[in-house]
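Only one protein chain is missing from this complex, and each of the others stays in its spot.
Let's turn to chain A:
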Amino acid sequence: MAMPTSPGTDLLSPAAPQDTSLLSSPRPSVLPPDVDMSSPLMYGTPIRGTPARQRPDLGSVRKAPQVDLQSEQPVSDATVGSEPSGGQRLVIWGTDVNVNICKEKFQRFVQRFVDPTSTEDENAGLDLNEPLYSQKLEEISVVGDPVLNVNCRHLQSFDAELYRQLVSYPQEVIPTFDMAINDLFFDRFPDSFLEYQIQVRPYNALKTRNMRSLNPEDIDQLITISGMVIRTSQLIPEMQEAFFQCSICGASARVEVDRGRIAEPAACRHCNVSHSMALIHNRSLFSDKQMVKIQESPEDMPAGQTPHTIVVYAHNDLVDKVQPGDRINITGIYRAVPMRANPLQSSVKSVYKTHIDVIHFRKTDEKRLHGLDEDAEQKLFTEDRVQSLKELSLKPDVYERLASALAPSIYEHEDIKKGILLQLFGGSRKDFSQTGRGHFRAEVNILLCGDPGTSKSQLLQYVYNLVPRGQYTSGKGSSAVGLTAYVMKDPETRQLVLQTGALVLSDNGICCIDEFDKMSDNTRSVLHEVMEQQTLSIAKQHVILALPVSVPHRVRPSPCPSRTVSVPHRVLPSPCPLCLFLRFDLIFLMLDPQDEAYDRRLAHHLVSLYYHGEEQMEEEFLDMSVLKDYIAYARTYISPRLSEEASQALIEAYVDMRKIGSGRGMVSAYPRQLESLIRLSEAHAKVRFSERVETIDVEEAKRLHREALKQSATDPRTGFVDISILTTGMSATARKRKEEVAQALKKMIQTKARTPAMKYQQLLEELRAQSETAVTKELFDEALRALADEDYLTVTGKTVRLLA
């Protein structure tokens, strides 16, 4: 939608710097359009054949009244009296912006600003020691996308005064920037072809606010707020300029739309016939517009209140840039429009309607698609906060402190809390896709099992509340589709929509699955892929073809299922497949230790929990928000790498683990365990805010891993750690029964004659005859095996031989 070339009626009409038309366009009756033709600055007119494009984001609502040039002069002199060139010491009415000075400053900024420490992904591939925005101009000349995004923070560090003007008077300053950048661009690249002139889009105004802190003082200022898109409207063609034609003489007139109104010419200026002008729709100018509703992000909200929403208008190419559900940062101008006075009514509502004219959208969750785990910028840490977090990280006992701050209402279980803490931090993400192995999992998975009533659910609830994208689901009643995704018909729109399940929703967060044992095997198998590959494939018959969104989703949850009803004998009962178990980095048993000292401490803890004793309060020196920030900071900024010593230590640890079982033909460690160790060490280094994984990290990882194994996988017979026990697990009663049968069998054999060999079948029948309860074949086999383990007998085929 190009602008017409008749300059006088453009929205941002050619204006001398002292002209006010940037601020509010002249109404034809007041200011004849040709007045500005002599102006040296031809903003809005084609520069070497490139047309300008309207910026409804800046000027669609202009409240400021007309300005009389003459009366304005003295004001401007007073404001910028010290400026040298007398002819240009004028400021735009109502502001302290002098267009020429502003232009010069901005050009200087573009030509000189260097940010060697830039980490933004937009700047990838640019030479950080060269002026940043000059390079971007070059990019524009190559790519041909005439938009220059300017980070306000850069501007602020370069010229604080200019930044202040930008924030305070965006409506005037941004067009000035546009002029400046186009002058600069076409000087440098006189031959380049652009569809229309370059538009400057500032973003990341430091005056970033959450929606709640917006107040009347922010009206007409440049603001950046974050939020979530909840609704987008259809595209709305908005009339920018109406075209009228005289039905008598055919003369035409253009009338600009001002604040949603068109001043219809009462009479034709050419033939002076009144009421002869008719609106010609096809020759009027329209621009695209879209209403977007933004809701406060859940993190910004005080507890117990509902989220606020705000209306945002997107114009031209920003239309359809965002979808409902997106988390975005928007930079724009905050507007308030008084309720229109109704001509039929004598009184009006004394309320304004507010909205934001958007200048720049920035999706905050876009980056997750690039695999960069940075919530950066959205999660702005204040410098004080960063400082205090860093101080905290320097404390020698930071690890213990954080662990004890985790779920303080749950008593002891320090190692489990430490494990969960490391899970929250996670390892470093590694990418081996070039060598064909794809991504390595950085997330730590934890399984908690234990006696009933050991507050496992509570721990899960706590974790779920702590992390920003936590999901809590119960194994009971969850199905495979509930965990992944399913397609359903929206009852209102009748369209097929993809409903995301818990695992998808917890992407980059933690998925807490309670009552894991009550989950069906079918459902559990879904977890395989998620836990190791951290991807999720969904196939829904033919529907998948219709929905391109449902191709494999990347999810990185760290499920920490819990509660397999454990029995005192410390062996897991559930027939959980080994492969799934191995995908857990840490498996903890939450047990009731049942000793007096523990009971006493537990009782004390609980009583003081209920009647908050003083000491309890002291214990909570770290509140949840600090913990949250600490974790978020570490996850965002710290990605530790293994040091030489650490890798050596890891290798040794792994070899040791393998050794334990090898003597007895058991496998006590798998390569997966080594990976877990690496992840845990990295997580521990993150806790220390350290960029290098040191040996102490490995030591702690080893210790924790051992503790977890010791608790859950110690073979009760031998005291050795045996991974396979996790899968062959047997309940205590079954074990007891087996022992009874074994003893009975032994006795029977002993009472029998001293025959060294017996028939298997015969022995079984004799035992059955003797025993008052049923002896199954399996049980008999078990008993025989137990006796064989005692080196009392051997079984070869169908014969049983006594040994010595």
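Here is the rule we go by: a residue touches a chain if its C-beta (ideal position, glycine included) is under 8 Å from a C-beta of that chain, and two chains touch if they have at least 3 such contacts; residues count from 1.
Everything below uses one rule, namely that contacts and distances are computed from a predicted model.
Comparing "Exosome complex component CSL4", "Transporter", "Ribosome biogenesis protein BOP1" or "Mini-chromosome maintenance complex-binding protein" against the UniProt entry of the hidden chain yields the protein name "Mini-chromosome maintenance complex-binding protein". Among A:C249, A:V311, A:L392 or A:L802, only A:V311 touches the chain left out of the display.
Residue A:R231 is the one among A:R112, A:R188 or A:R231 that touches the chain not shown. For the chain missing from the display, the contacting residue among A:R112, A:R269, A:K395 or A:R600 is A:R600, taking the whole complex into account. The missing chain lies against chain A, touching residues 63, 65, 215-216, 219, 228, 230-231, 233, 236, 238, 260-261, 289, 291, 293, 295, 298, 301-311, 324-325, 336-342, 344-355, 407-409, 411, 451-455, 457-458, 461-462, 465, 474, 477, 592, 594, 596, 599-600, 602-604, 606-613, 624.
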